[in-house]
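Could you have a look at this structure, given as structure tokens, before my questions?
A protein chain is absent from this complex, but the other protein chains hold their places.
Chain IDs A and B follow the sequence of writing; residue 1 opens each chain.
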Amino acid sequence: MKGLIGLTALAVIFGCGSAQAQYSDGTIKIGVMNDMSGTYSDLSGQGSVVAARMAVEDFGAAAKGMKVEIVSADHQNKPDVGSNVVRTWIDVDKVDVIVDVPTSSVALAVNEIVRDKNKVFLVSGAAASDLTGAKCTPNTIHWTYDTWALANGTGKAIVKTGGDTWFFLTADYAFGHALERDTSAVVEKNGGKVVGRVRHPFPGTDFSSFLLQAQSSKAKIIGLANAGSDTINSIKQASEFGITRSGQSLAALLAFITDVNALGLPTAQGLIMTEAWYWDLNDANREFAKKFAPQFKGVHPTMVHAGVYSAVTHYLKAVEALKSDADGKAVVAKMKEMPTDDKLFGKGTVRADGRKIHPMYLFEVKTPAESKGPWDYYKVRATIPADEAFRPMAEGGCPLVKS
Amino acid sequence: MFEWLGISSQALFGQLLIGLINGSFYALLSLGLAVIFGMLNIINFAHGAQYMLGAFTAFFLLQYAGIGYWWAIIIAPVVVGITGIIIERLFLQWLYKLDHLYGLLLTFGLALIFEGTFRNFFGSSGLPYSVPSALQGGQNLGFMFLPNYRAWVVVFSLAVCLTTWFVIERTKLGSYLRAATENPTLVRAFGINVPRMITLTYGFGVALAALAGVMAAPIYNVSPQMGANLIIVVFAVVVIGGMGSIMGAFVTGFGLGVIEGLTKVFFPEASNTVIFIIMAIVLLIRPAGLFGRGA
Partner (left out) sequence: MQRAAGPSVTRAGRLQSEVIAFLVMAVVLIVAPMFAYPVFLMKALCFALFACAFNLLIGYVGLLSFGHALFFGWASYVCAHAAKVWGFPPELAIASGTVAAAGLGTIVGALAIRRQGIYFAMITLALAQMMYFFAIQAPFTHGEDGIQAVPRGKLFGFIDLADQTNMYVTVLIIFLGGFLLIYGIINSPFGEVLKAIRENEARAISLGYKTERFKLVAFVLSATFAGLAGATKALVFQLASLTDVDWPMSGEVILMTLVGGLGTLFGPVVGAFFIVTLENFLTTMGQWVFVVQGVIFVVCVLLFRRGIVGELAQRLRIKL
């Protein structure tokens, strides 16, 4: 008998654990999901929650009588964890909008779920340009950047400033291949030449062999078609082998200011990359950074954080105008209808395919001598105007776009 | 210079040298594993985490105490070795009478704890640690540019491996260790403190891992996962080499490093898996491993 009761008790405990059915429709629930403890925890992580909170405060939701709640979760860069969280969030916790989600594989999975359940998905962290291409949905807006914009910015701008021979060091998985493919296309379209490439296993630790091959190719630019710790390791080891000293330049195709921070200026100096936002570009950004940094262990906001702020602000405006958050498609349609305007990105628009439009910037990492303080890392090498920065809508293959 | 299979001799020698460097790390780590397994019959899954701890200790010493690389090489292994001794006294000693697999599970759990904790505090972007100034720069050897630091890694690893081999195989202390492995009761009857030897041996094996970590810090990313990725490859190295001999462990380590290096030149996409493929082949032909003594 004891065994029976015991087992039943156990079963009930396990079951009740997750049956928290609080159906709150008087609240606008924002779910910030990203990598809270892994490779991307500094460029998004808890900082995105901070950014979302700042957006809600600046919007003055309380004063307008709107109840806004922010929840957050760690997807650990795994599509299955991410899908699980989002499904539970929508089904059980009544979350209305999912924000951030770096790591394209997770974003693509979430993209499907949000469409099936008619909620809203505002992507700030992920890079996959498919989100506004073949996989676009009426429920998703791709905010900050994507692979096409990065390839275009870095590839085109570098070729135009003289870096016309390229060698690619590519991570041997889908994302790495995509980065390499997009950037090669841009390089060749602008008159440059790809003299070679080598694929390194993903994830990698030692890139010395591959860097040697890049060095002997004598290409002016070594394009790093990888991300996260692979990029950091490649740069570190390239510096060790004196590659940058002997005249070749490294172009990181996906890198963030937090990567530069991890590398340190002596190693990262001279690195070229494209980003959508930098905290030291103007006064409004600097003020934001000043308020942000103490709330996120001193880390200065990255473009992903700024994107979260901008996206949440615009979302709240749309919901306020509609007076409802229930129908995801309607909210997104409203967001596309209204022009965007926030203190971080200024004025912009959201296109029919869900792509948010704003200028992109080509940055070069300063030398230690040029930097005047912590996080003072970038100088602007070029500005890519908004209408050139992103893939033309017709080329994306998005079914929402009427041709 | 000549061309061979489409690769210039320059690139080839360059890759061989790099293979040796990677091989040094494989050798150091498999040596530590072999020493621990030999004495305690425990597979130290936490070896990768202890390698990582060594690198982090070096980083902390530099960041917070201003203590540079040369002291770190001595201090970090000692510090991490002491944590190893604590682990042995607290946890491992209760498991000797049980099935060996429990030791594996325990050290696996410890590895999870170490890596999880560090990941929480340090994320995964990794931390900077620069090459010590005395070893910066490099030599232009004609066929490649060899960073001084990497040359140092190879030389020092060889020295450590050979010294360890010599101590274990050729000195009195080493003979006690080997005897205690084969028949602890008898050795105890001779008045030798076997439990203390076991504890110190574990500490030594852990210290070797930490030493490898310190050496890796300037060239590989100091990140909480650095050990996890490496340890599984080292397991394969150990299976190939066989746990029977110390010499076997480090010869296999260097050898596989070179083979991996060559694979990176001719077939880079497979360089992650070549060691496992070799392991499968060795298992088919010589199940005891190349230098092993019985299953």
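Here, contacts are C-beta pairs under 8 Å (C-beta built on N, C-alpha and C of every residue); 3 or more make two chains touch, one makes a residue touch a chain.
Just so we're clear, the structure is a prediction, and the values are computed from it rather than from any experiment.
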Missing chain: touched chains present in the view: A, B
Selected from A:I28, A:V95, A:L108 or A:C136 as touching the chain missing from the view: A:L108
The one of B:L16, B:I67, B:I85 or B:L104 in touch with the missing chain is B:L104
Out of A:A61, A:V81 or A:A333, which residue would touch the omitted chain in the full complex? A:V81
So which of A:D91, A:E337, A:E370 or A:E388 would be touching the chain we can't see? A:D91
On subunit B, what residues meet the omitted chain? 37, 43, 91, 94-95, 98-102, 104-106, 108-117, 119-120, 232, 235-236, 238-239, 269, 272-273, 276-277, 279-280, 283-284, 287, 295
In terms of residues, what is the contact footprint of the unshown chain on subunit A? 2-4, 6-8, 10-12, 14-19, 36-38, 41, 72-74, 76, 78-81, 83-85, 87-88, 91-92, 103-105, 108-109, 112, 172-175, 201-202
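Please note the rule applied: only the chains that are shown with their structure count from here on.
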Counting only contacts in the complex, subunit B reaches subunit A at residues 8, 10-11, 14-15, 18, 21-22, 119-120, 123-128, 130-131, 137-138, 144-145, 147, 149-150, 218-221, 223, 225-226, 229-230, 261, 264-265, 268-273
For the complex, give me every residue of subunit A touching subunit B. 37-39, 41-42, 45, 172, 198-201, 203-206, 208-210, 212-213, 215-216, 228-229, 232-233, 236-237, 240-242, 258-259, 261-264, 266-267
